[in-house]
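Single-structure report; data block below.
Here the complex is missing a single protein chain, while all its other protein chains stay put.
Labels for the chains are A and B, by order of writing; each one numbers its residues from 1.
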Amino acid sequence: MENIEKQLRETVKKLLKEKKVDLVIGYSKGTLPLHSTPVFITHEKDVDNLIFDATCGNNLAKYLGKSRKPKTKNRKPIGIIVKGCDGRSIVQHIVENQIKREEIIIIGVPCDGVIDTRKLEEKVGRKEVLKYQVEGEKIIVEGKDFKNSLKKKEILSDSCLMCKYPNPPVYDIFVGEPVPVNENRKPNTDNLESLSPDKRWEYFEKEISKCIRCYACRNACPLCYCEECFVDQSGPQWFGKSPDLSDTMIFHIVRTLHTAGRCVSCGACTRACPTGVNLAPLGIRMEKEIKDRFGYTAGLDTEATPPMADWNENDKQEFIM
Amino acid sequence: MKEWQPKILAFLCNWCSYAGADLAGVSRIQYPPNIRVIRVPCSGRINPISIMKCLQNGFDGVLVSGCHPGDCHYITGNYYARRKFAVLKTLLEFIGIEPGRVQFSWVSAGEGEKFAEVIKKVTEDVKKLGPAKKLVKI
Partner (left out) sequence: MSSNAPNKSVLVVGAGIAGIQASLDLAELGADVHLIEETPSIGGRMPQLDKTFPTNDCSLCILAPKMSECARHPGITLHPCSSLTSISGEPGNFVCEITEQAKYVDPEKCVACGLCEQKCPTKVVDEFDMHLRKRKAIYRYFLQSIPSNYVIDAEHCLYLTKGACRLCEKICEAHAINFEDKDKVISLNCGAVVLSSGIDPHDPIVHAQYGYKRFKNVVTSLEFERMLSASGPLMGHVTVPSNGKEPKRIAFIQCVGSRDVENKNDYCSSVCCMYAIKQAIIAKEHIKGLEPTIFFMDIRAFGKDFDKYYERAESQYGVKFVRSKVARISESNGGTLRLRFSQENGKRKEEDFDMAILSIGLEPRKKMEKFADCLDIKLDEYGFARTSLFEPLNTTKDGIFVCGAMSGPKDIPESVMSASGAVAECTKFLALERQEKVSKKEFPPEKDVIGDRPRVGVFICHCGINIAGVVDVPQAVDFAKNLPNVEHTEDLLYACSQDCLDTIKEKIKEHNLNRVVVASCTPRTHEPLFRETLREAGLNQYLFEMANIRDQCSWAHMNEPELATEKAKDLIQMAIAKARNLVPLKRLPIDINPKALVIGGGLAGMTAALVVARAGYEVHLVEKDSELGGNLKDIYSTLEGDDPQKLLQETIKEVKENNSITVYTNAKIEEIAGYIGNFKTKVKTGNKKSEIEHGIVVVATGAKEYETKEYLYGKNKRVVTQLEFEKLLHTEKIKEYKPRSIVMIQCVNSREEERLYCSRVCCGAAVKNSLKLKEIYPSADIYVLYRDVRTYGLKEKYFGTARDKGIVFIRYDLEHKPQVEPMDKDNPDSKLLIKTMDPILDAQVVIEADLLVLSVSIDALQENKELAKLLKVPLNADGFFLEAHVKLRPVDFATDGIFVCGLAHGPKYIEESMVQAKAAASRALTILSKKTIEAEGTICWVNPDKCSGCGVCVEICAYSAIELNEEGIAEINEALCKGCGACTASCRSGAIDLRGFTDDQIFEAVNAVEI
């Protein structure tokens, strides 16, 4: 990891020095251990703040902004450090005209998965982690009066455990060695689907009832770039804005529909949630459906037609009378 | 006591399904009186949001019906609709909404009989499920 960070800093330094970019979006250490924060590097002197490790859970595609605003027309390309999922989100941004390929320099990094702090909490309890170290498949976390050795896969995000694209599909520079791809991984929600509909409803009711409508999920999501979200609309105001269960459930259903065929299951929404709503299964289920039904995987091809803006005469219609 | 009568909202495309519903009437084919129809130009016009609104308002069922593939008056509207509905249906069922609550059909302008059959089926399905509870805003 340290090696990657070193290479990364050198790469970014070079880009800034050669004036290929005047801004690089990456990660730096957060104020808490095991948390990182997005950072915007504009000077060589700040480059050493860059990190990259299993705490880098934000999807940086969110921070790209829009190319079409006239004021940004003549700027230099933006450098952006991307994991597999961030890279795929950027591909979606290109497909959806949010940014042009030539406006960005994609610095790819291999990703082994990022930590879900909530899972970690389950393991160590509500104790403050002060230090951590990665050793192969293990992570050793240390606090005031404890030291735990945890299996990495126990505390990685669910999305990461199913991730088939640990390396960005499109990049200009790749730092480090690509992570070997595990072809057997695929979007999987079998544990939920084995339940009866009523049990599933119970599960989601329980999850969604935790939601306080803070919209952290929406703010973390690289695809939630609408000028006005449907829940904020008036004329008509389709749904209520309070944390009523029906309104909240519908907010999450429609948000999932709006990201269907675009969502790359990065898990940023789930990790961002302050009350621990597990939103990931919704996106994962959609990703699976879009793949099975339309043969489409989001975020791989900048020339693709989005599946919800496309059709095929032979699309399955077993559900239509 | 009177039998419980579910209320079902039906979105019908103007050129095929709405015409099929008219034909059922002209042919005096009888079907259950539980649907409330909203006419739209094309099944492609139906936003899943409006289906969600129906469910939230307490409609016991929602039917969306359009032209058969290839028949769309607007060339491809129903193909896009088909994709939207496939995804919506999967998601609703994944969340645990009963499969019979939201249904889809293709009914052409000549299929009065089929229209009646579809309404019969949807009504029976919904009757079996009982009044909608999930997603209904109290």
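Just so it is clear, a residue touches a chain if its C-beta (ideal position, glycine included) is under 8 Å from a C-beta of that chain, and two chains touch if they have at least 3 such contacts.
Everything numeric in this text was worked out from a predicted model, so none of it was measured.
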Which residue of B:Cys54, B:Ile97, B:Val122 or B:Leu135 touches the chain not shown here: B:Cys54
Touching residue (missing chain; options A:Pro38, A:Pro197 or A:Pro306): A:Pro306
Full-complex contact with the absent chain, from B:Leu63, B:Leu91 or B:Ala109: B:Ala109
On subunit A, residues whose C-beta touches the chain left out of the figure: 66-68, 70, 96-98, 225-230, 233, 235-236, 238, 258, 305-306, 308-310
Subunit B, residues in touch with the chain not shown (by the definition above): 5, 7, 9, 14-16, 18-19, 21-42, 44-50, 53-54, 57-60, 67-68, 70-71, 73-77, 80-81, 84, 108-114, 116
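Throughout what follows, only the chains that are shown with their structure count from here on.
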Subunit B contact footprint on subunit A (complex, rising order): 189, 192-193, 197-204, 230, 238-240, 244, 246-247, 249-250, 253-254, 256-257, 260-261, 281-282, 285-286, 289-290, 293-294, 307-313, 315-317, 319-321
Residue ranges of subunit B touching subunit A (in the complex, touch as defined): 48-49, 52-53, 55-56, 69-70, 76, 79-80, 82-99, 103-106, 118, 121, 134-138
